[in-house]
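A short write-up of the structure that comes next.
Only one protein chain is missing; all other protein chains are in place.
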Amino acid sequence: MAIFYILLLFILIAAIIAVETRNLLSAVICVGAIGFSGSLMFLFLRAPDIAMTQIVVEVLGLIILIRATISRDLTFISGDREFFGVVVSVVILFAIFLAGQTVLETLPDFGTPAFVAAAQNADLPAPAAQTYIAQGMQKTGAANLVSAVILDFRAYDTLGEATVLFTSIIGATVILRKKSRRLREETNA
Amino acid sequence: MKGMTIIVKTISSWVKMLIFLFGLYIILFGDTSPGGGFAGGVILASAYVLLMLAFGGDFVKQNLSPSLTLKLVCAGMLAFAAIAVAGLFYGPDAFFWNFITQKWLAGEGSNLHFINAGIIPLAEVAIGLIVCAAIFLVIFTFSTFKFDVSDNQKE
Partner (left out) sequence: MPYALCFLLFVIGLYCVLVKKNMVKIVIGILVMEYAVNLFLIMLGYRTGGIAPVVADDQVNAAANKVAAAFINASVDPLPQALVLTAIVISLGSLALIISICIRTYEKYGTFDITNIRRLKG
């Protein structure tokens, strides 16, 4: 359990540096540090699929971010907004943090799966996750339960995810286009 | 964008095969060991990104053209949708029904007994293709974009 606190402290320090530094390249590198230690956290939280995906996605996200920031005079950041706006925002965020802390104390303790313990406390029938663990391999034939969940029990969500990824990538490609097709055909013909 | 020196080009043309093989392994064994379509697809994309960074954008424009990549993304989406709709026809009318496991492997002597996870490996290959092609397309678009702050009134 101590390793969780050490990694979370490292993530918090890296996040504060990423938010407050004036050099954009340092901020991007700190985001990379957050992603890498987040992947380590996932490994210690017994989620190997997520750790693998997180580290590769974070490396590619760093490439995209660095491409956007390595250009001309981008490392000059002229500071925050006016002082009154900053103070009001900090006060409101502190209130949000206290309210969230009150809500988070009603959750079961860290270490018991929240869905299972909540259902047992209220005497509800077993949640879906218990059925997936107990009968997942028998019904789908896959030994990796996470794959069985995303591609057999909840395959519709995976279809939605593929659609969202496709649409956002097509949108990014269209936005970064220099010449329209008519101009390109005119210059080629 | 320009490529890199000849040492980087030689090494990356050997290493790209290892990365490609690793990504393919993670996709195909996604139903019995951690991994799956998403992680494997992103690892496959990183092999092509390594090629693009080492050899430059012009080499990639000729050999791994973006129009082919776009067609691969669409082919992957169509394959995934076809697997989903096939469940409508073969099963008891359910979208994404796992028709290989529930219907065709019911007996021991059927032909498809080696795929005992049903549509899961096929769907993972489709997802891997979608993710690999989409991510390579977006990083290629970012790398070959020329910053052009000439005037404030574009087109």
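Going by the order they are written in, the chains are A and B; count residues from 1 in each one.
Convention: contacts are C-beta pairs under 8 Å (C-beta built on N, C-alpha and C of every residue); 3 or more make two chains touch, one makes a residue touch a chain.
Bear in mind that the values here come from a model prediction, so they are computed numbers and not experimental data.
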Residue of B:Ile27, B:Val42 or B:Val60 touching the missing chain in the full complex: B:Val42
Residues of chain B in contact with the chain not shown: 32-34, 36, 38, 42, 131, 134-135, 138, 141-142, 145, 147-149, 152, 154
For chain A, the residues touching the chain missing from this view: 1, 4-5, 8-9, 11-12, 15-16, 18-19, 24, 27-28, 31, 34-35, 38, 41-42, 45-50, 53-54, 57, 60-61, 64-65, 67-69, 71, 74, 77-81, 85-86, 89-90, 93, 96-97, 100-101, 104, 107, 110-116, 128-130, 132-134, 136-138, 143-146, 149-150, 154, 157-158, 161, 164-165, 168-169, 171-172, 175-176
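Definition applied: only the chains that are shown with their structure count from here on.
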Length of the line joining the C-alpha centres of chain A and chain B, rounded to whole Å: 21
Touch list for chain A against partner chain B, complex: 48-49, 52-53, 56-57, 59-60, 63-64, 67-68, 71-72, 139-144, 146-148, 150-152, 155-156, 158-159, 162-163, 165-166, 169, 172-173, 176, 178
Touching residues on chain B, where the partner in the complex is chain A: 26, 30-39, 42-43, 45-46, 49, 73, 77, 80-81, 84, 95-96, 98, 101, 105, 116-120, 123-124, 127, 130-131, 134-135, 137-139, 141-143, 145-147, 149
